[in-house]
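A protein chain is absent from this complex, but the other protein chains hold their places.
As written, the chain order gives the labels A, B, C and D, with residue 1 at the start of each chain.
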Amino acid sequence: MSVTQASKKQTPLLQVKNLQTGFKIDGDYYNAVEGVSFDVDRKQIVGVVGESGCGKSVMSLSIMQLLPQGIGKIRGGEIAFEGADIAGLSDKKMNQIRGKDISMIFQEPMTSLNPVFTIGYQIEEVILNHEKLSKKEARKRSVSLLESVGIPRAKQIADEYPHQLSGGMRQRVMIAMAIACQPKLLIADEPTTALDVTVQAQILDLLKGVQEANDMAIIMITHDLGVVAEICDEVIVMYAGKIVERSTVDELFNHPKHPYTKLLMKAIPKMDEDVEKLATIEGLVPSIINMPEIGCRFANRCPKAMPECLSVTPQLGETAPGHEAACLLYDESWPENEKHHKEGVGLA
Amino acid sequence: MTTRDFIQDRIDSLENRDVLLEIQNLKTYYPVKGGFFKRTVGNVKAVDDVSFTIRKGETLGLVGESGCGKSTTGRTILRLLKPTDGKILFEGKDITKLSGSKLQRARRDFQMVFQDPYASLNPTQMVGDIIAEPILNYEKRNKKELEKEIKALLTRVGLPESAYYKYAHEFSGGQRQRIGIARALALHPKLIVADEPVSALDVSVQSQVLNLLKELQIEFDLTYLFIAHDLSVVKHMSDRIGVMYLGSLVEVASNKDLYREPLHPYTQALISAIPEPNTAIRKERIVLQGDVPSPQNPPSGCPFHTRCPMAMDVCSKEKPPLKEVRPGHHVACVLY
Amino acid sequence: MASSTTLTQQKKPERSLSPWQIARKKFFKNKLAMVSSVYILVVTILALLAPFLAPYLSPSPDIVKVNIGSMNIPPNSEHILGTDKSGRDVLTRLFYGGRISLLVGFSATLMVITLGTLVGSIAGFFGGIVDNILMRFTDLVLNFPFLVFVMVLNTILYGIVDGLWVLIIVIGVLSWGGVARLVRSKILAEKENEYILAALSIGCSPVKVIWKHLLPNVMSTIIVQATLIFASMIVAESALSYLGFGVPQSTPSWGIMLASANEPDVLQGKPWIWMPPAIALTLTILSINFIGEGLKDALNPKSLR
Amino acid sequence: GGNDSDTATEEADTDEGTADEKATEGEAQQGGTMVYGIDAPPEGLFSSAFYGIATDGEVIDLFDEPLIDYNENLEPQPNVASWETEDNKVFNFTFEEGVKWHNGEELTVNDWVFALETIASPDYDGPRYTNVQTIEGAEAFRKGEADSISGIEVVSDYEITITFDQARVNNLTNLWVYPLPESVLGDVPVAEMSASEWVRSTPIGIGPFKVDNIVAGESLELSKNEDYWNGDVNLDKIIVRVIDNSSVVGALQNGDVDMISLQPVTGPEVEPLENVEIVTYPGLSYYFVGFKLGVFDNETQTISEELPKYQSKELRQAMMYAINRQEWVDAFFFGYANVINKPVPTSHWNAADDSELNTYEYDPEKAKSLLDEAGYVDTNDDGFREDPNGDEFVVKFSHYATGNPTFESRAQAITQYWNEVGIQTELEMVEVNLYYDMIEKDDPSIETFFGGWSTAADPDPSGLWKADQLWNYPRYNNPEADQLLDDALNIDIVGTDQQARADLYIEWQKIVNEEVPMLYIAELEEIKALNKRVGGTEYDVSGQNNPAEWFVTE
């Protein structure tokens, strides 16, 4: 008994292994997420950062199996939730998990709510989807949920329509909906990008609050490193469908390893320091139809790129305890590794 | 010379330069139409009594939350909108009342860079034509020469010459923004209003555009009104910063002063709300309550008093004027 | 840096395509639309060449002349599609009929589109009072029940203006309202785009803004609408002719030819008289609709962004 | 058939059973329902005093009947009423007794008086005043100068004397002979009568069937009048329903309709149907091509101006010879019309026999030589003749246009005939409502025009031919001819002798046949399609027999 309990404790809440997700374009599948593996522990907040188009959303939609039907498909890998593989579940089975065990909120609070149903109805729906409750009880619960996410006049608001609310309020409604069934994992896909900073601060506060109150884990997708620093425990940096670096927050911000991470950090102006010139990353994230087959996907934009970067695909490897990076520079099996360590990687 | 010194230098030198643009008590209201006969039933007070000056070669940053009237201010200055009240003086000339061809002629001197790199370029025009159009609106030019000039300009903003023959849809957001910048530069204007030029861009691309704008400023001796909602970007770009809230300017100060010592409670909240990409400094945040009120019926008195943690009774009664409380540091708050 | 640029360089076509060229390419790929276009093209050419082809088509190439001796002949080797109740060759009339039907459709569409675009773009761009007046006027026109007014107007103008043009003018004058509304709403939406502000800020005059910036961008909508209107104008012509309010009887439009189905003997007893125009008409409408769909797909602005 | 002297009609009848034959076949059966088709929606004015269109008239004929009828020679016959007169001015009428309205009230002469006074009333809004006008005192009554019509004298419930303002040969045939039920309408103001319930939804009459039910604009249900005064009624029911032209053939074939009038064009389609029989009988209308010879002044009621273009008789005759009327009639009327040479329907007793007239057989050569003689020769070798002065000569031919496409082609055919003899002709199709207005107002754009007239039981053509008549559209002005027409009506000249009258009309016909102020084209036959199960029908120029005699076999 105690053994099983112990082992259960050790199973991460979510285990993604070698996830591959592709899109059908002109008849062929192209992978937007290529071999992504990571774990999320209970009550952990994992941040996912990266430029636009690097596969953050696709990865999260894969977990929820909400990829556009007929176009997007999980083409390989495992997704284990509480130890059970959910990657191959039917839509019907998935419906029992979505909204109950795993829920999700999205970037655009404006369009993510159905404009023709009341707020109350939309929250009730998730409750009624998973619990045998009367409509009345569901409504009562919705109102208290609305109150818990800090919406004033909750009773009234429940009868109003999304367009009558501001962006911040709508995002609160989304959160209320997401936590309605006390899920164990919340995936938040850029929940604050569309909001103003002061409202963003409110929402981040709220998310932290509900995370603690509900003992949830959160996958926080964002491209704002500030947000990551603010609330995450762990960070995943993605580039072109792959994880290039993974570490705890403190470690990442203090000792970034991958050139991509470093450049990202230096590209944003900071409040507390003045720089005349910001770091830039030339070029663009390659589109999924012309991803390099082998080699480092960042190589053609990397200021530190070596000729080998084009021919050798770097693997995610531990560079420090709890810190992994996928770069030849940190690959111990790579012979020239030494030299670069000495030179140091970074920008002049 | 370190960057810091350089900036200080610049600020000092700017003090002595001529005023390029002066805004006095500018008001821009959007009428709200209603009823069957489309009568005006109210006003959105998008810009409500705003005054500031910009000196030649200077960058004035404008920050504020969405809907606070930043774009409206920028557009009114360029006279793309008709001000409801107030004065706009450009190089001492009053351009508030200009219209028709006079206005068209005056527009030569001020140009705009827009927020949405997708919507701000006409998809049916060739890039070359997009950039040539402002010039051809004012001058008759030899075709060959013009093409050369434009290609030079394209190179300057970091685009290949071949871009001349392409269409906007073939470019990424950052590249489009460069095209927009080239268009604004084509007439060698004195003032450029940049309305959130980077907020639609990814961080990596954002830094490219910011760098470019900075380079161009020095090269062409440009004056910027730089609008953004991201305080750190504004701070990076500007010599002085104006903070707007609900149509009003609540604080104007030099970039350094504003960050070091924000005076207005709103500015303080704004700065504290910005998440820093640095785990070392976990600061105490001031989380404001509630939302920005609607500009259609703004609160009486200080527009911020409904959310202000330090609000007092007077705040709801009188709208505090913008006062210079420190040298070069203006704030509109009864606390000072 | 140099190496990185070479790395970024991707294979791209040398000559870049304008949005119109892209649309054309997409359109050419649409099989249904292409087949339809070919059909319309063939019909148009045959219609245009009708006077030259007529002598080869039948022994009675004159479309006006009544041939009492050879009335109501079923299709045979001389008259491939037979003759009608006036002894006129059906095939010849079919070609000539296409001429009139297409001419009416085309001219009326041109008129509708021109008027509608003019009113719509002025109203949309200037807004305010101009918009208000123009749109009230448009409402007025839209409030006239179409068929009703066409009949009444056509009766009034009968004999005053040359027959064919009466119909064109009448249906043109009565149908532009919808286009005006559509163009106006499109212009209003398009006006919100920052490139219009940009055009104003670089010193373009309002006329230039409408002409060079707004219209090209609403053009795709207008073109698609034009195909739909073209189809509906052809239908309107035939329906009115069928009811006796269309083009003059001596003008062999498809509608006029179809009108003979009105007669008890023709409908059941002489299908060769009314079937060909019915089929030609239906196929034409079908083709135009397919072309419209094709254009809609090809011109979809989303594909550009 | 039923007509004695008409060769053309018999020709047309050869392949079909004639009406006379039809009447003798089969035994009359009692009971059954017949469906009677009408080709246009009735307007719903189911009263002979008020109706406007022929379909309403057809329906009325099923449930009402006149006091006086006509035989196959269009001579008046006593029906409900018989008459006596000495001088053609004063008439004594005697009614049958026991004739009942459908509401059970008995018909008396008062109902007739009521009808006459209604029509003579200034408030009357129907078109029938001409039929009452000639009664002495009608004019005064209409002007409100008298409370009653002085010429009407009720003798008893069944006897009445009517005095006309003057003796005329056709006083009786012109007289209004339909009573109105005073019992029903007595309280209805004249002005409201045409809109009243009685006219529109519950009409009654004295005929063999009564109206049970009306679905406005589409159908009626009539049932046997058990109290019919004039013998037994065979059918139980008649359903009247609208059958659109385009559906006629299908409806006949499916047996959805038992009896319906056909247009000539439908005839050939119906002929092959096995369950349907076609019956034709002479009609009373004719088609012509008129020339505008002058201009009428409506103020003075005279022809005020003579138009020169078509004054040449040779030209007009040539244009007549040029037309192959037989071919034309066959092509556009499918054998259901006959070529005519005079403006009087052949079935009329006063019609001239073709042997007495120039028949203008198709003869293009004759036409050409006539034209040559008259000076219309091609002087500039353009293939068309110029007028005697050597000027361009273009005939403008107008025809009315409706939705019917055959109009254009039949008009076109006529222009072609003329073109063939070298007369350049232009065709103009004019919208039908505009057309008669333009003709009536002598619009200069109308030169030669296609037209058709129907005639009444009385064959007097004065209203359409005399120089002082608005409806003399050609503006034909021949005092000699006018005099003949006057004489034919003059009781002092012709007395009551029909033959004397006929002789004058024949004289007149010879003149207009020679002068051709209009080109006489064709007279139409009436065509009825009958399901073979229908029996007891009989048709002649005066119309159908009494519906009481109709029957259906199962």
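The rule is short, and it goes like this: contacts are C-beta pairs under 8 Å (C-beta built on N, C-alpha and C of every residue); 3 or more make two chains touch, one makes a residue touch a chain.
Keep in mind that, in the parts below, contacts and distances are computed from a predicted model.
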Omitted chain, identified by the protein name its UniProt record gives, among "Condensin subunit ScpB", "ABC transporter permease", "Dehydrogenase E1 component domain-containing protein" or "Nitrogen regulatory protein P-II": "ABC transporter permease"
Absent-chain contact - pick from D:96, D:165, D:227 or D:256: D:256
Candidates D:194, D:280, D:317 or D:350 - the one touching the absent chain: D:194
Contacts of chain C with the absent chain, listed as residue ranges: 136, 139-140, 142-149, 151-153, 155-156, 158, 231, 235, 238-239, 242-243, 245, 258, 261, 267-268, 278, 281-283, 285-286, 289-290
Those residues of chain A which, in the complete complex, touch the missing chain: 64, 66, 68, 91-92, 94-100, 103-104, 106, 108, 111-118, 125-126, 129-130, 161, 163, 174, 177
Residues belonging to chain D that touch the chain removed from view: 41, 43-45, 50, 52, 125-131, 194-195, 200, 213, 215-221, 239, 241-244, 246-247, 250-251, 253-254, 256, 402, 431-434, 436-437, 440, 453-456, 463-464, 470-471
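Everything that follows uses one rule, which is that only the chains that are shown with their structure count from here on.
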Which of B-C and A-B has more C-beta contact pairs: A-B
Chain centre separation in whole Å, for chain B relative to chain A (CA means): 33
Rounded Å distance, chain A centre to chain D centre (Cα mean): 93
Centre-of-Cα separation between chain C and chain B, whole angstrom: 48
Residues of chain A touching at least two other chains: 282, 284
Shared-contact residues (touching 2 or more other chains) in chain C: none
Of all residues in chain C, those that touch chain B in their complex: 15-20, 132, 192-195, 197-205, 208, 212-213, 216-217, 219, 301, 304-305
Of all residues in chain C, those that touch chain D in their complex: 64-66, 68, 71, 85-86, 88, 155, 158-159, 242-245, 248-250, 256, 259-265, 267-269
Chain B to chain A touching residues, read off their complex: 3-4, 6-7, 65-66, 172, 202-204, 206-208, 210-211, 214, 229-233, 235-237, 259, 269-281, 285, 287-288, 291-292
